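For this view, one protein chain was removed and the others were kept in their places.
Think of it as A, B and C in the order they're written, each chain with its own count starting at 1.
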Amino acid sequence: MTTVAGAGAAIPAGHPRAGWWGTQRNRQLALIACFLLPSLVVFVLYRVLPLGWNVVLSFQAWSPLKPAQWIGLENYVEMWSYDDVFWVALRNTLIFIAASPLAIAAALGIALLVNSDLKGATVYRTIVFLSYPLMAVAVGIIWRWMYDERGGIINYALRASGLVDRPIGFLQDFDWALPSVIFAEIWQVLGFYMIILLTGLQSIPQNLYEAARIDGAPAWARFFRITVPMLRPSLFLCIVVGILNSFSSFDLVYIMTNGGPGHATELLITHIYKSAFVETKFDYAAALTVVQFALLVVLTIAANRAAGGNAGAVERD
Amino acid sequence: MSVRRQLVSRWVIVPGGIAVVTLVWLAYVAAHDHGVVEGRVVDRSGRPVGGASVMLFERGFVTHQERGRATSDADGAFRFTDNRSHSIQLEAEAPGLGRSERRVVRLWFAAQDVKLVEPLRFATSK
Amino acid sequence: MVTRRTLLKTAAAAAATSVFPTPAIGQASKKITFLTWNIIDQKELIEGWIKRFQAARPGVEVEWLDKKGPDFGPFYQTQLTAGTPPDVINTQGALGLEYAAQGALLDLTPLLAKEAAIKSRFDANYLGNWIYEGHNYMLPFYITKTLLFYNKPMFAKAGLTGPPTSFDEILSHAQKMTSGEASTGFMTLNFDWLYWPLFAMNGVQLVTPDLKKTAFNTPKAVEVLDKLAKATQANAINKISWTGRWVEPNGAFGAGNVGMLHAHSPAYFFFKGQGSWVTPETLGVAHMPGFYATPNSHGLGISKGSKNPELAWDFLKFVTDNGQAGELAERRKLVTGNIAVDKASLAKLEKEDPTVYAVLKTQLEHTDKMTGNWRFGNDSRVKEAFWPEVQSALLGRKDAKSALADAERRMSRELARA
Partner (left out) sequence: MAESTIRRATPLLALRHLALVVVSFVMLVPFYWVLKTAITNENIYAYPPGILPREPHLYNFVDVWYLIPFPRYLANSIIVSTIAVIGNVVFNALAGYALTRDFPGRRAVLALFLSCMLIPFQAAIIPAYLVTAKMGLLNTYFGLAFPLLSTIVCIFVFKAAFEAVPRSLIDAARIDGLSEWRIIVRVLLPLSKPAIATNVILSFIWSWNNFLWPLLITRDPLMQTLPLGLARFLSYMEDTTGALYAFAVMVLVPSILVFLMAQKEFIRGLTSGATKG
């Protein structure tokens, strides 16, 4: 890392030492550094700095206009031993994440189907994708209404078909609320998974399949021996994004239930947001942020391991 | 990629097409947005009502505000020339006849010139 | 790559052009910013005020920003941290007190002391809603408190003669008007303590008068909560009362199959717009038993960080004086807390629109019975500690006893931390 950064600094300066610059390898290193630089700048400014800010803040008592003072682990103690909402939110967040593999599996199925030269594949592809670019606020509103106990189309259909006799208050019921929210979230994000997987499928060289076909490998074998391994990077990406959705679908949850009823749909992110901007406990919210970050890092590392390390990179020769 | 390939690519054609359509539309709008609102006022039995004062309400955000008045001539015709809204309501008022129903008129663009097909009708007659 | 390069150029140009001309916020020496809370529908009115204000004061510039409730906090907090808070702010409910406690607002007490005329403009009880630790931090902009709307035809159908006069009567009335899913007896709004009159009328106190300790965990409170929960199970009180926001209960009442709605005055305009059944003959308007009501008013305050506090104060006086307040009352059909203005507009409405008159009249009666407006500096934290637990009980997830016990534990902690 440091060497890269160093090289990165050396290049814009423009006077690299000829000796160092001489070797092919160093020149390549410098180039790589340049390639990484723009992205790094963005991430350092808008991701790393804020993270640092949160880390520092989590050990302080602060609110805008109040001078910050160090209070050690108080915020964390508060979280660990007094804030029962934190534990509920943690549980819900994990459930939320655990649901994403289902969505990814579904998306993979769809991707495989619409990736073939099937008639109307373009239409299906578009339809499945349609929900993703929709503004989360609109999605939240529309689903909240579809789940509605009286006017909701879902209850309407369920009762018309005689499946239930009493309407279900999906978002008012403590047991239904979280699954309902998760389903809506999957509905919106399915198109995203599909497009990522499609990109992956597209980059699998056809000749591999042809070779396998010539060897007379059946379809399922081609799927497990070629498609899945070659798709590892995309699958890994989907898993990570599934982890991300536990906070990137904040708007959806916030609109649909605002964490309620009680705290049945409280996620870490909604808890963070409310602590910071509703209860103006920025310091405490920072501690929550740090904990969520740590949690997600662990999960991502696990996913990385599962994908064979190196972000699921495929080693080929 | 050659410049020509770039030019015929959908990334040029689609935005270009949209731009063209927009321009045509804007031209049409420019030719038809003098804010003229014309119509007639009749009583219950369909006879024209002269001297009725017609109010034009303009849609605010959630309410409607009165923007102007016009008086109908002998054969009940009235004419506004200064409407600037895209969503208006019209209502006529005449001595002895009370108020007509309030007609909602929604336009395709602000200040679109429009002529009421159905005249404003009073519930009573002279 | 031609197009891409040109695009990059134009983008760069666009960025450049938009970097330079924009002045850093608050640099204009005589500029103030007016941040309102979701009143964008009065654009014309407010821009009119600003024009007049500027015309009378050459060289003065007023910038108007409007944010919707959920966006207000993030925006204002960010501006505070950056040291560029909007000079004059308009907040709803107890938020003003929290900003005051946070040290964000200017203490208006000395200014009001200097100008008795200004202070005497306002209904003392409403002005008092923004007294934090003995100091005034906000002036009324427009005011609301809860009241009881009821559906006369449904009352008649259930053989009920008039509005309920006691808590138990609310429940029995509700029960009488409830038939399965077809109709519900009672609904209330639940945000910002708006449901609190239901507890207040039973003599339940949330906290001790010094705001230091909880006082609500009593057998009576348990009983009340339990009754409400049971009534909710029986659908006499619709669940939406405890889960809905502003639109659902009002929309439901507008649909015409809810007997009673406990909501604040603006609700009238909402459900009127939704429900064709609402006429002076069919809509009943009353006080809650014991005349209890929870205010949810809009106040105007000045940020301590203001670069031009005197100008901001000047603007505050301008906005709340009879001229401007009168226009607002006229256009939004509301009461402003400005005694003279409200008197005049009510007199006018009595002839023009009897129903609105009846609704708004309640807002100025029994203002000494306002409840749910404790002068907390950490209102939203207390709310977060209290409401979810009570909500769980109301929806039958927890029994009333343990819910109140948990609420007490969490709320005591917040009170202790404050």
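One rule holds for everything that comes next: a contact is a pair of C-beta atoms (placed from the backbone, for glycine too) under 8 Å apart; a residue touches a chain by one contact, two chains touch by 3 or more.
Source: prediction; values computed, not measured.
*Asks:* Of the chains that are displayed, which are in contact with the missing one across the whole complex?
*Replies:* A, B, C
*Asks:* Just name the one of A:Ile168, A:Ile182 or A:Ile269 that touches the chain not displayed here.
*Replies:* Answering carefully, the residue with contact to the hidden chain is A:Ile269.
*Asks:* Looking at A:Leu51, A:Val77, A:Leu163 or A:Ala302, which residue reaches the missing chain?
*Replies:* In the complete complex, the chain left out is touched by residue A:Leu51.
*Asks:* For the chain that's not shown, point to the residue among A:Ala89, A:Leu108, A:Ala177 or A:Ile243 touching it.
*Replies:* A:Ile243
*Asks:* Based on the whole complex, identify which of A:Glu78, A:Asp148, A:Asp173 or A:Glu266 touches the chain you can't see.
*Replies:* Of these options, the touching residue for the absent chain is A:Asp148.
*Asks:* Residues on subunit C that touch the omitted chain in the whole complex?
*Replies:* Looking at subunit C, the ones touching the missing chain are residues 4, 7-8, 11, 14-15, 18-19, 22, 24-25, 38-41, 63, 65, 67-68, 71, 74-75, 77-78, 81-82, 245-248, 251-252, 254-255, 270, 273-274.
*Asks:* Can you name the residues of subunit B that touch the chain not displayed here?
*Replies:* On the side of subunit B, residues 10-11, 14, 59, 61-62, 85-87, 106-110 touch the unshown chain.
*Asks:* Tell me which stretches of subunit A touch the chain missing from the display.
*Replies:* These residues of subunit A touch the chain that is not shown: 1-4, 28-29, 31-32, 34-36, 38-40, 42-43, 45-51, 53-54, 106, 109-110, 113-118, 120-122, 124-139, 141-143, 145-146, 148, 150-153, 156, 187, 190-192, 195-196, 198-207, 230, 233-234, 236-237, 240-241, 243-244, 247-248, 250-251, 269, 272-273, 276, 282, 285-286, 289, 292-293, 296-297, 300, 304, 310-314, 316-317.
One rule holds in what follows: only the chains that are shown with their structure count from here on.
*Asks:* Find the geometric centre of each of subunit A and subunit B from their Cα atoms only, then give the gap between the two centres in Å, rounded to an integer.
*Replies:* For subunit A versus subunit B, the centre distance works out to 49 Å.
*Asks:* Measuring centre to centre with CA averages, how many angstrom lie between subunit B and subunit C?
*Replies:* 38
*Asks:* Using the touch definition from the top, which residues of subunit C touch two or more other chains?
*Replies:* Within subunit C, no residue touches at least two other chains.
*Asks:* Got the subunit B residues that touch at least 2 other chains?
*Replies:* Not one residue of subunit B touches more than one other chain, so the list is empty.
*Asks:* Give every residue of subunit A touching subunit C within the complex, in rising order.
*Replies:* My answer: residues 63-66, 82, 84-85, 149-150, 167, 169, 171-172, 174, 254, 260-263, 274, 276-282.
*Asks:* Which residues of subunit C touch subunit A in the complex?
*Replies:* 70, 73-74, 77, 80-81, 98, 102-104, 181, 239-240, 242-243, 252, 304-305, 378, 380-381, 384, 388-389, 391-392, 395, 397, 410, 413
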